[in-house]
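Heads up: the structure comes next, in structure tokens.
Subset of chains shown; positions unchanged.
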Amino acid sequence: MKARHTDRFASIMLWLGALVIVGLLVAFLALILVRGLPYLNPDFFNGPDGVRGQLFNSFYLLALSLAFSLPVGLGAGIYLAEYAPKNKLTDLIRLSTESLATVPSIVFGLFGMIIFVNKLGLGFTILGGSATLALLNLPILVRVTEESLRAVPRSYREASLALGATMWQTLRKVILPTALPGLITGITLVAGRALGETAILIFTAGMNVSRIPFDVNPLAAGETLAVHLFAAKSNPLPGTNADQIADGTAALLIIMVIVFNLFLTIPSRWLQYRLLGKNRE
Amino acid sequence: GCGQTAAPTTPTPSATTIDKKTISAAGSTALQPLVKIAADDFMAKNPGVQVNLSGGGSFTGLNNVASGSVDIGNSDVFVTDELKDKGLVDHQVAVAPFLIIVNKDVTLDNITKAQLSDIFTGKITNWKDVGGKDAKISIIGRAKSSGSRATIVKIVMDGKDFTDAAAAQDSTGNLITGVAQTPGSIGYIDAAYLKDTVKALKYNGVAFSADTVGNGQYPIYALEHMYTKGAATGTVKALLDYITSPEFQDKNVEKSGFVAINKLKK
Amino acid sequence: MDKIVVSNLDLFYGDQQALKTISLAMAEKSVTALIGPSGCGKSTFLRSLNRMQDLIPNVKILGQVRIDGQDIYADDTDVVLLRKRVGMVFQNPNPFPKSVFENVAYGPRIHGEADKKRLNEIVETSLHGAALWNEVKDRLHKSALGLSGGQQQRLCIARLLAVEPEILLMDEPTSALDPISTMKIEELIAELKNKYTIIIVTHNMYQASRVSDRTAFFLNGELIEEDVTSNLFTRPAMKKTEDYISGRFG
Amino acid sequence: MHHRKAWVYFNDRLSRYLFISSAVLVSLIILCIIWFVGMQGFSTFRQVSVIDFFTSSKWSPDSGQFGALTFIAGSIGTTLMAIVIGGPLGLAGAVFLAEIAPPWMRAIMRPATDLFAGIPSVVYGYVGLTVIVGFIRKSTNSSTGYGVLAAGIVLAIMILPTVISLSEDALRSLPGTYNEASLALGATRWQTIHRVLVPAALPGILTAIILAMARAIGETMAVQMVIGNSPRLLSSLVSPTSTLTSNIVMEMGNTPFGSTWNNALFLMSFILLIIALVLIILVRTAVRKGAVR
């Protein structure tokens, strides 16, 4: 009977935990949206201090940084999960990947600044910012990819290889589709970090935007929404409505993250559907 | 030349021409608001020119301009010894005065240099010792590397160090938030950022204004510099000229909470 | 003619020896049955014939396995081609988390068949071959994971038939099947024997005697005896074999 | 047919080389960064004694005193705090999502956790500064409310999404047979969870905790806003102190590259890496020892 009580108790605790988590989130969202939503009018985007440039830059930087880090991160994760022999060297790679995830982003920022801004002489650019972001995100991508692939049952691998599939075919047609939800989680984490990152970008992408709306030139300056928010909070310019800008930007950022998550989940559902066949139960 | 682009009302200095389409400036966060206004105006006047701006701190600006990766390095401080021989040229563009601010529950209106020094060094820890009510003093200052802090140490504390008990914030905005919500707290900010959530104290009986700074009665201020590597030329010079032009200094500098550079009596 | 020749095969899991100096030859177009108590190394032996054992870490293999005279453990062996030629049905059914159709079409697809019509044909023939067509023809596009245990196993057989291997390794292919499906599979084996070399692990001695030409008896990782099936079951040379067959063992 | 086969093999080989080169590239990048930070950092010791750096809490670069003990203690303190609060809560959330949540609850909570991950650290810091710090000040009677407790709470919230999503994925990818087998023996759901499912998913959960810890120890902007940033050795959970990251971000921008001060900040980053390494190894061995048996 003790087990029964423990079970009941644990269930209640788990529910409580979940409610605390959801409660925290609701509190955060409410705080941010209630404060910020009222300021989100056309002027907020297109006005003289409008953020449409920052909005565009946020997505542009995100896209570029993913374009840099995804192939390499996935590739390295796949290698570690599927090909790498189990030895000291791969353990070392794993360990350093994990510990690299602890380096404060500002150090990446300085590293990026020295490489891209100073050594390559790019100045503050979207290119430098997104490349540095990519560096920041690599370790997480590698680890998450490896973990998701390892979670795919061995029998799938065996079945495919036993049919004379190459490793690549097995990966592409069975393992990756099965691991897709985990991969998506990883990408969401990384993307969230990219959208919210400030320390790195101040040193590499600069704190203002190109005057041309929606400038796709990767050598343009690339202030993002998060940096804009940071600037408004830490150096609230006299004569501007810094608090309004900050609150509005924060709300906009949240909305953006919501939109991004939708963007990611819908195609990924579709992709998994395509890759695994019409898999309705 | 810039003939076709210059706005007719602006008397363009004869020696400057627009050569580079994109120039960049980085460094001091204190000075950044002012440069940002200038850059926006400047870009409006010169379509096709892009001024890229970044913060990062005074030394970041100095390093970057010394290494040639930006055109202008913004700084609250004079160039350091390490960079003395890099051929950096100083352009002083504004005076940044500093205010002593306190939480609104502090009853004092004025503070003397001696009192302030004792508070910041940790000798006095209760407001009643400087004529206020019986409440603990919480210091919220800036980081060791801050130009503001260096200025306070130099002018108010005669080089003595802050007490370790002082909390610090990285930016003026957060400092103000901190002082506004912490009872009995005291801090210091660039005058430009003063908000009505906190109270500014008179220093030695003098309230801050452009005039009291100009005539030397209000002594807590620092010079804001924009460094170039070698003499400024072309677009860079045009921008610097614009910032130091009387038009800009009159119209924007004081509105932004700085004091025009020419107001200062040497 | 001998299709597969195994000589002095030793296999270790870590430092535990699972196969002890096995030597055995299997003729082309014949059925060889492997029997022996649980844990004696039948699956292990089978899996070393198409190098599935490569996938398990810490496995060490000594000795030789020759297929058509080629040592499959030689450095230049094309493992992918080997596995296409040497197909395998596993002890536990392992369908992909895909639809029934996609499971069967998987092999042909990876080997280059893209024509829709041909694929449909292959899938249907293979499902017929595995005696599953009637049960799944209305749910070809539903998940294979919703099938019953026996259906899943037959699906795996169908999936294998679709790639037309030369050698079939079957690890207790009918253990999850009812007598009728079993009979169908046995008939299928009899038929396939004309084209393929088949090695089948079974616990059912009746099955072994029904389907196989020769039978090998394993015990504790050793090959105790191998002979023409009828001989082995009626006049075993070794005492251990006799004990096992007559159920007097252990 | 032969042509196609060559193509398939080519693809296979090509992809393998691509994966290998990705791994090599990643390793090189990691090496580069570690080397860069390490080189820069170690040149501190030309001016500063190793002993002083690690054992002194006197940080006064102007007078040549570089004692980083305060920051090291602060970083370890906040990280442990964050894990102690956020780890169990996040794991509870993951278990709840994977095993208990009714579909509608999961439909709300899963995207919600993803959202958590997208909130910028500046926002976390700001909420920390305006809400949590004030709350701590009032409820603990400290004078400012800044300190390890505030930072720990903010970090605990920030690491939630990492812990939750990665652990939940690990739990979900377990074969359903474990669940069935345990329930069929008359185990309660909770027994099944903590005796079978969580141990079986442990490698994934470990990765989650480690990445979360990595995030916590490396987080800068939010911590810096609520820790108080005074160079005073950790003495209570509610008085201002500093962490490695907060001090790095406060001083990095304004110290000349190549100066001893700046080098010392890089050294602090390197120490961060080492601390993380040690913590990771500790967590791994501790959890493995504790749960697998």
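Observations on the structure shown:
We call the chains A, B, C and D, going by the order they appear; numbering starts again at 1 in every chain.
To be clear about the criterion, contacts are C-beta pairs under 8 Å (C-beta built on N, C-alpha and C of every residue); 3 or more make two chains touch, one makes a residue touch a chain.
No experiment lies behind these values; they were computed from the predicted model shown.
When all chains in the structure file are tallied, the complex works out to A x1, B x1, C x2, D x1.
By definition in this document, only the chains that are shown with their structure count from here on.
Each step here moves to a touching chain, and the least such steps from subunit C to subunit D number 1. The most central chain, judged by C-alpha centres against the centre of all protein C-alpha atoms, is A. Among all pairs of chains, A-D has the largest number of C-beta pairs in contact. Of all chains, the one whose Cα centroid sits at the greatest distance from that of subunit C is B.
Between the CA-based centres of subunit B and subunit D the separation comes to 36 Å, rounded to the whole angstrom. The distance from the centre of subunit B to the centre of subunit C, with each centre set as the mean of the Cα atoms, comes to 80 Å. Across the assembly, subunit B contributes residues 55-56, 60, 170, 174 that each touch 2 or more other chains. In subunit C, 80, 110 are the positions where the chain touches two or more neighbouring chains simultaneously. Contact residues on subunit B toward subunit D in their complex (touch as defined above): 55-60, 62-63, 80, 82-83, 136, 138, 140, 143-147, 161, 164-170, 174, 177-178, 181-182, 184-185. Contact residues on subunit A toward subunit C in their complex (touch as defined above): 86, 154-166, 169, 173-174, 178, 276-281. Only residues 50, 52, 55, 57, 80-81, 83-85, 87-88, 90, 92, 94-99, 101-102, 106-107, 109-111, 141-143, 145-146, 156, 159-160, 163, 165 of subunit C touch subunit A when the two sit together in their complex.
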